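Heads up: the structure comes next, in C-alpha coordinates.
Removed: one protein chain of the complex. Kept in place: all other protein chains.
== chain A ==
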Amino acid sequence: MSMSQGQGRNRHGLIRSPQNLAAGLSLLFLAGLALWLTRDLPQGRLSAMGPGMLPDWLAYGVGLCGLALLAAAFLKDGEPLEAWSLRGPFFVVLAILAFAVTIRPFSLGPVNLPGLGMIVAGPLAIVIGGYAAPEARFRQLLVLALGLTPFCMVLFGDLLNLPIPIFPQSLAGLLPDTWSQKTILRGLAAILVAAAVLVHLSGGRRKTGPIDVATQPEEV
(Lines give C-alpha, C1' and ligand atoms only; values in the text may rest on other atoms or scores of the structure.)
Protein backbone atom coordinates (compact mmCIF):
# COMPACT_ATOMS: atom_id res chain seq x y z
CA MET A 1 0.00 0.00 0.00
CA SER A 2 1.51 3.27 -1.05
CA MET A 3 -0.17 5.31 1.65
CA SER A 4 1.86 3.63 4.32
CA GLN A 5 5.25 4.57 2.99
CA GLY A 6 5.53 7.81 4.95
CA GLN A 7 5.22 5.95 8.21
CA GLY A 8 8.91 5.07 8.60
CA ARG A 9 9.30 6.55 12.07
CA ASN A 10 6.39 4.62 13.35
CA ARG A 11 7.69 2.18 15.91
CA HIS A 12 4.90 -0.30 15.34
CA GLY A 13 5.96 -1.04 11.81
CA LEU A 14 3.85 -0.75 8.72
CA ILE A 15 0.57 -1.91 10.15
CA ARG A 16 -0.46 0.25 13.03
CA SER A 17 -3.69 -1.48 13.88
CA PRO A 18 -3.81 -5.18 13.06
CA GLN A 19 -7.36 -5.39 14.38
CA ASN A 20 -8.58 -2.76 11.91
CA LEU A 21 -6.66 -4.45 9.10
CA ALA A 22 -8.44 -7.72 9.75
CA ALA A 23 -11.77 -5.96 10.18
CA GLY A 24 -11.35 -4.02 6.92
CA LEU A 25 -10.33 -7.10 4.95
CA SER A 26 -13.27 -9.10 6.24
CA LEU A 27 -15.71 -6.34 5.26
CA LEU A 28 -14.18 -6.14 1.78
CA PHE A 29 -14.51 -9.89 1.43
CA LEU A 30 -18.13 -9.74 2.49
CA ALA A 31 -18.91 -6.90 0.07
CA GLY A 32 -17.23 -8.77 -2.76
CA LEU A 33 -19.13 -11.93 -1.93
CA ALA A 34 -22.46 -10.08 -1.91
CA LEU A 35 -21.74 -8.36 -5.23
CA TRP A 36 -20.74 -11.65 -6.80
CA LEU A 37 -23.84 -13.42 -5.50
CA THR A 38 -26.18 -10.71 -6.81
CA ARG A 39 -24.44 -10.31 -10.19
CA ASP A 40 -27.35 -11.87 -12.11
CA LEU A 41 -30.15 -10.07 -10.31
CA PRO A 42 -31.90 -7.22 -12.14
CA GLN A 43 -31.28 -3.77 -10.72
CA GLY A 44 -34.54 -2.16 -11.78
CA ARG A 45 -35.17 1.57 -11.60
CA LEU A 46 -35.82 3.77 -8.60
CA SER A 47 -39.53 3.78 -9.40
CA ALA A 48 -39.53 -0.01 -9.50
CA MET A 49 -36.53 -1.32 -7.65
CA GLY A 50 -35.29 -4.70 -8.78
CA PRO A 51 -34.23 -7.38 -6.32
CA GLY A 52 -30.56 -6.61 -6.88
CA MET A 53 -30.53 -2.89 -6.23
CA LEU A 54 -30.62 -2.68 -2.45
CA PRO A 55 -28.18 -5.54 -1.79
CA ASP A 56 -25.74 -3.95 -4.22
CA TRP A 57 -25.96 -0.52 -2.59
CA LEU A 58 -25.46 -2.13 0.78
CA ALA A 59 -22.50 -4.12 -0.49
CA TYR A 60 -20.89 -0.92 -1.79
CA GLY A 61 -21.52 0.67 1.62
CA VAL A 62 -19.95 -2.26 3.43
CA GLY A 63 -17.02 -2.16 1.01
CA LEU A 64 -16.47 1.54 1.63
CA CYS A 65 -16.43 0.95 5.38
CA GLY A 66 -13.92 -1.83 4.76
CA LEU A 67 -11.66 0.49 2.74
CA ALA A 68 -11.87 3.15 5.44
CA LEU A 69 -10.91 0.63 8.12
CA LEU A 70 -8.08 -0.61 5.94
CA ALA A 71 -6.77 2.94 5.55
CA ALA A 72 -7.12 3.51 9.28
CA ALA A 73 -5.08 0.38 9.94
CA PHE A 74 -2.10 2.01 8.25
CA LEU A 75 -2.64 5.57 9.45
CA LYS A 76 -3.75 5.37 13.05
CA ASP A 77 -2.51 3.38 15.99
CA GLY A 78 -5.09 0.96 17.19
CA GLU A 79 -5.77 -2.30 18.91
CA PRO A 80 -3.68 -5.39 18.29
CA LEU A 81 -5.45 -8.61 17.47
CA GLU A 82 -6.43 -10.48 20.60
CA ALA A 83 -5.03 -13.89 21.28
CA TRP A 84 -6.94 -16.77 19.76
CA SER A 85 -7.84 -20.05 21.17
CA LEU A 86 -8.70 -22.92 18.90
CA ARG A 87 -9.78 -25.31 21.60
CA GLY A 88 -12.99 -23.42 22.44
CA PRO A 89 -14.38 -22.98 18.92
CA PHE A 90 -13.33 -26.51 17.90
CA PHE A 91 -15.16 -28.36 20.66
CA VAL A 92 -18.17 -26.05 20.70
CA VAL A 93 -18.72 -26.40 16.95
CA LEU A 94 -18.14 -30.14 17.15
CA ALA A 95 -20.69 -30.42 19.95
CA ILE A 96 -23.33 -28.49 18.00
CA LEU A 97 -22.71 -30.57 14.88
CA ALA A 98 -22.94 -33.76 16.91
CA PHE A 99 -26.31 -32.62 18.23
CA ALA A 100 -27.55 -31.63 14.78
CA VAL A 101 -26.71 -34.95 13.10
CA THR A 102 -27.96 -37.23 15.86
CA ILE A 103 -31.21 -35.56 16.89
CA ARG A 104 -33.04 -36.99 13.89
CA PRO A 105 -32.16 -39.22 10.94
CA PHE A 106 -29.38 -37.63 8.94
CA SER A 107 -27.72 -38.62 5.73
CA LEU A 108 -24.97 -36.96 3.79
CA GLY A 109 -23.57 -38.93 0.88
CA PRO A 110 -22.62 -42.40 2.09
CA VAL A 111 -23.06 -41.46 5.75
CA ASN A 112 -26.38 -42.47 7.25
CA LEU A 113 -27.20 -41.86 10.87
CA PRO A 114 -30.40 -43.10 12.45
CA GLY A 115 -32.26 -40.48 14.48
CA LEU A 116 -31.17 -41.05 18.03
CA GLY A 117 -33.17 -38.29 19.70
CA MET A 118 -32.45 -36.04 22.62
CA ILE A 119 -31.38 -38.90 24.84
CA VAL A 120 -28.20 -39.24 22.77
CA ALA A 121 -27.86 -35.80 21.20
CA GLY A 122 -28.10 -33.94 24.53
CA PRO A 123 -25.34 -35.81 26.39
CA LEU A 124 -23.16 -35.70 23.26
CA ALA A 125 -23.46 -31.92 23.11
CA ILE A 126 -22.67 -31.53 26.81
CA VAL A 127 -19.73 -33.93 26.98
CA ILE A 128 -18.09 -32.84 23.71
CA GLY A 129 -18.82 -29.18 24.36
CA GLY A 130 -17.47 -29.42 27.88
CA TYR A 131 -14.00 -30.17 26.55
CA ALA A 132 -13.89 -26.62 25.21
CA ALA A 133 -12.79 -25.60 28.69
CA PRO A 134 -9.41 -26.75 29.93
CA GLU A 135 -10.98 -27.67 33.29
CA ALA A 136 -13.05 -30.40 31.65
CA ARG A 137 -13.33 -33.64 33.66
CA PHE A 138 -15.11 -36.51 31.99
CA ARG A 139 -16.90 -37.73 35.09
CA GLN A 140 -18.24 -34.26 35.99
CA LEU A 141 -19.50 -33.72 32.46
CA LEU A 142 -21.11 -37.15 32.43
CA VAL A 143 -23.00 -36.40 35.63
CA LEU A 144 -24.09 -33.08 34.20
CA ALA A 145 -25.21 -34.72 30.96
CA LEU A 146 -27.05 -37.54 32.71
CA GLY A 147 -28.73 -35.08 35.04
CA LEU A 148 -29.75 -32.35 32.60
CA THR A 149 -30.91 -34.55 29.72
CA PRO A 150 -33.80 -36.17 31.60
CA PHE A 151 -34.78 -32.72 32.86
CA CYS A 152 -34.98 -31.44 29.27
CA MET A 153 -36.71 -34.61 28.09
CA VAL A 154 -39.44 -34.20 30.66
CA LEU A 155 -39.70 -30.42 30.20
CA PHE A 156 -39.78 -30.30 26.40
CA GLY A 157 -41.20 -33.69 25.54
CA ASP A 158 -43.56 -34.46 28.38
CA LEU A 159 -44.74 -31.16 29.84
CA LEU A 160 -44.58 -28.96 26.75
CA ASN A 161 -45.33 -31.62 24.13
CA LEU A 162 -42.87 -30.15 21.64
CA PRO A 163 -42.33 -32.23 18.52
CA ILE A 164 -38.71 -32.98 19.31
CA PRO A 165 -37.39 -36.55 18.98
CA ILE A 166 -36.69 -37.90 22.44
CA PHE A 167 -35.32 -41.41 21.93
CA PRO A 168 -34.43 -43.67 18.97
CA GLN A 169 -37.62 -44.88 17.30
CA SER A 170 -36.13 -48.37 16.95
CA LEU A 171 -36.25 -48.56 20.74
CA ALA A 172 -40.03 -48.17 20.74
CA GLY A 173 -40.25 -51.28 18.53
CA LEU A 174 -38.32 -53.36 21.04
CA LEU A 175 -40.63 -52.54 23.91
CA PRO A 176 -44.18 -53.84 24.48
CA ASP A 177 -46.78 -52.16 22.29
CA THR A 178 -48.84 -51.21 25.31
CA TRP A 179 -46.14 -48.76 26.44
CA SER A 180 -46.97 -45.27 25.25
CA GLN A 181 -44.31 -42.84 24.05
CA LYS A 182 -44.70 -40.89 27.29
CA THR A 183 -44.22 -43.99 29.43
CA ILE A 184 -41.00 -44.79 27.61
CA LEU A 185 -39.88 -41.18 27.98
CA ARG A 186 -40.48 -41.15 31.72
CA GLY A 187 -38.87 -44.51 32.18
CA LEU A 188 -35.77 -43.48 30.30
CA ALA A 189 -35.58 -40.21 32.20
CA ALA A 190 -35.69 -42.10 35.48
CA ILE A 191 -32.92 -44.43 34.31
CA LEU A 192 -30.75 -41.46 33.35
CA VAL A 193 -31.26 -39.76 36.69
CA ALA A 194 -30.37 -42.98 38.50
CA ALA A 195 -27.25 -43.30 36.36
CA ALA A 196 -26.31 -39.71 37.13
CA VAL A 197 -26.59 -40.35 40.86
CA LEU A 198 -24.55 -43.55 40.57
CA VAL A 199 -21.75 -41.91 38.61
CA HIS A 200 -21.74 -38.99 40.99
CA LEU A 201 -21.53 -41.17 44.08
CA SER A 202 -18.83 -43.39 42.65
CA GLY A 203 -16.66 -40.34 42.09
CA GLY A 204 -15.66 -39.97 45.72
CA ARG A 205 -15.02 -36.67 47.42
CA ARG A 206 -13.88 -33.69 45.47
CA LYS A 207 -12.14 -30.77 46.97
CA THR A 208 -13.76 -27.41 46.55
CA GLY A 209 -11.40 -24.93 45.07
CA PRO A 210 -11.78 -21.43 43.72
CA ILE A 211 -14.47 -21.02 41.10
CA ASP A 212 -14.09 -19.85 37.56
CA VAL A 213 -16.63 -17.36 36.35
CA ALA A 214 -17.28 -15.63 33.10
CA THR A 215 -16.63 -11.93 32.78
CA GLN A 216 -19.59 -9.70 32.24
CA PRO A 217 -21.55 -10.15 29.04
CA GLU A 218 -21.06 -7.69 26.24
CA GLU A 219 -23.51 -4.92 25.61
CA VAL A 220 -26.87 -6.17 24.51
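In this text, a residue touches a chain if its C-beta (ideal position, glycine included) is under 8 Å from a C-beta of that chain, and two chains touch if they have at least 3 such contacts; residues count from 1.
As a working rule, contacts and distances are computed from a predicted model.
Trainee: Hey, which one's the missing chain according to UniProt: "Tripartite tricarboxylate transporter permease", "Na(+)-translocating NADH-quinone reductase subunit A", "Outer membrane transport energization protein ExbB" or "Glycerol-3-phosphate dehydrogenase"?
Mentor: Its record in UniProt gives the absent chain the protein name "Tripartite tricarboxylate transporter permease".
Trainee: Among A:Ile15, A:Ile103, A:Leu116 or A:Leu146, which one is in touch with the chain left out?
Mentor: Result: among the candidates, A:Ile103 touches the missing chain.
Trainee: Quick one: which of A:Leu160, A:Leu174 or A:Leu201 touches the chain that's been left out?
Mentor: A:Leu160
Trainee: For the chain that got dropped from the picture, name the residues of chain A it touches.
Mentor: Considering the whole complex, chain A reaches the absent chain at 19-20, 22-23, 26-27, 30, 34, 37-38, 41-42, 45-52, 54-55, 58-59, 61-62, 65-66, 68-69, 72, 79, 81-85, 87-89, 92-93, 95-97, 99-101, 103-104, 106, 118, 121-122, 125-127, 129-130, 132-133, 135-136, 140-141, 144-145, 148-149, 152, 155-156, 160-164, 210-220.
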